[in-house]
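Excluded from the complex is one protein chain; the other protein chains are retained at their positions.
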Amino acid sequence: MAAISINVSTVKPLGDRIFVKVSPAEEKTAGGILLPDNAQEKPQIGEVVAVGPGKRNDDGSRSELDVKVGDKVLYSKYAGTDVKLSGEDYVLLSEKDILASVA
Amino acid sequence: MAAISINVSTVKPLGDRIFVKVSPAEEKTAGGILLPDNAQEKPQIGEVVAVGPGKRNDDGSRSELDVKVGDKVLYSKYAGTDVKLSGEDYVLLSEKDILASVA
Amino acid sequence: MAAISINVSTVKPLGDRIFVKVSPAEEKTAGGILLPDNAQEKPQIGEVVAVGPGKRNDDGSRSELDVKVGDKVLYSKYAGTDVKLSGEDYVLLSEKDILASVA
Amino acid sequence: MAAISINVSTVKPLGDRIFVKVSPAEEKTAGGILLPDNAQEKPQIGEVVAVGPGKRNDDGSRSELDVKVGDKVLYSKYAGTDVKLSGEDYVLLSEKDILASVA
Amino acid sequence: MAAISINVSTVKPLGDRIFVKVSPAEEKTAGGILLPDNAQEKPQIGEVVAVGPGKRNDDGSRSELDVKVGDKVLYSKYAGTDVKLSGEDYVLLSEKDILASVA
Amino acid sequence: MAAISINVSTVKPLGDRIFVKVSPAEEKTAGGILLPDNAQEKPQIGEVVAVGPGKRNDDGSRSELDVKVGDKVLYSKYAGTDVKLSGEDYVLLSEKDILASVA
Partner (left out) sequence: MAAISINVSTVKPLGDRIFVKVSPAEEKTAGGILLPDNAQEKPQIGEVVAVGPGKRNDDGSRSELDVKVGDKVLYSKYAGTDVKLSGEDYVLLSEKDILASVA
């Protein structure tokens, strides 16, 4: 099998998954957020790059996702699957791991 | 990617999540509440700053949340995700983590 | 933010939660109940002070709670969240933690 | 708050809970039952003293319980919540903890 | 309370429970079955003595059980609750613990 | 109770259970399959000997099984209950433990 080459624009999340570009930690401090030391679940900021078609309902229809490409989101640092592409950090999250949109 | 700057007014909780400003501990004692030493789940007080649109029902509709902006709420200290903004403590909770409104 | 002052009458439980004033242990012995030493789950007695509007059903309606203000109830000692107000013990329980009404 | 005095006749189980008077162990041997030493879950015998109104169905109706006051029942020893009243042993069980009626 | 005397014919399983007389191990070897040493879940053989009315469906109706009195069944050794009556071994199983009928 | 004698043809799986004759390991290697050493869940091959009537749906109807007698199947080695009859290895599986048909 030939090599599979992937890049950001070809990643299409399935179901209710969301593809997010992770915001660098130093910028986040610049942006005003400071994580408390005793935070049980440290939140992380990122920008939505691609969204799945939504979760299938029991009757086969789909619930459209509440976030869209371009949204800045707060999510739990320990959620999802990390992916590094061209030296940049991305994460594939389920919609339930998104806590809030922030901008 | 440019820095994402967030502040309290731009945080928009998703689903049934609720954004709460944590009430400082010393004020709480002044307010009359004393946590028992042997409390299994220590309650915490805060004020609701923003609420999500509600949880989606199985048929795709939404159940509106029972708390609204401005409500003072009692919630479990170990629930949710802590967020610090401009030196103040906030927490993102699911509605089920809210035990009672208190004022 | 100004201090939040709470007292018993302002506590309004959410959902199927119930606010119960804990009955002191010495009175309970006087009342005839003796907990076996080997009890796996020690029951506790209290009086219902406030009840929530009930749990939401899947269709958005609510199931009214089976206990009402003034009921004396038996509940599992290890359930719920303890709250101390003006030196008295209260507990916030879910209806499922109430085992029986006792008077 | 005045003392809460409870006795057997005032205990009213909630939901699908069942109030059972535990049968003393020596009588059970007389009654012919012998628990195997290697029993993973030792069964226990008792008599139903009071039953709850039944579990609420999803549509808000109730499923009446399958046991009634006076039934002799076999239940798992490690289920439920033990209560001692006037020196006698009782247990509050969920209907699912009742294995069989035995007389 | 007088002694509760129980015998095989008075045991009436509740719900989807099934009352099974355990087949002695030596007979099983004679019957051709040999349990592998590395079996993760050792199967056991027995004869159905009594069956419950079936599990309640969500709408309150019942699903009749698939086994009937007299069936020889294969079940997981570690399932259910052991009961010894008049020196013989019985077991109270849920229908899901029955793997197959065998004769 | 007389001895219960069982043989392959009398085993009738219940519900969604499937009775499978295990394919010997040496033949499997001959058949071209090689299990990786670091496999988290080692697959196993076998031939379906008998199938249950299918799982009951919520409305009491049944979903027919997707495998039939004679199918060669791949299943997880650590699933199900091993049974040895006349010196040969069999396994009772739930349909969900079958990964694929293979011939």
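First chain written, first letter: the chains are A, B, C, D, E and F, and each begins at residue 1.
Going forward, contacts are C-beta pairs under 8 Å (C-beta built on N, C-alpha and C of every residue); 3 or more make two chains touch, one makes a residue touch a chain.
Note that the structure is a prediction, hence the values are computed from the model and not measured.
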| item | value |
| --- | --- |
| Footprint left on chain A by the chain that the document does not show | 1-7, 10-15, 17, 19, 50, 52-53, 56, 58-60, 78, 80-87, 89, 92 |
| Sites on chain F contacted by the missing partner chain, in the whole complex | 21, 23-24, 27-28, 30-36, 38-43, 45, 47, 57-58, 61, 63, 66-67, 72, 74, 76, 95-96, 98-103 |
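As a convention for this text, only the chains that are shown with their structure count from here on.
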Contact-linked chain groups that survive once chain C is dropped from view: A, B | D, E, F
| item | value |
| --- | --- |
| Contacts common to chain A and chain E (chain labels) | none |
| Self-contact between copies chain E and chain F, residue sets same or different by half | different |
| Centroid-based (C-alpha) most distant chain relative to chain D | A |
| Gap in Å, rounded to a whole number, between the CA centres of chain F and chain B | 51 |
| Where chain E touches two or more other chains, by residue | 58 |
| Graph class of chain-chain contacts, one of line, ring, star, complete, other | line |
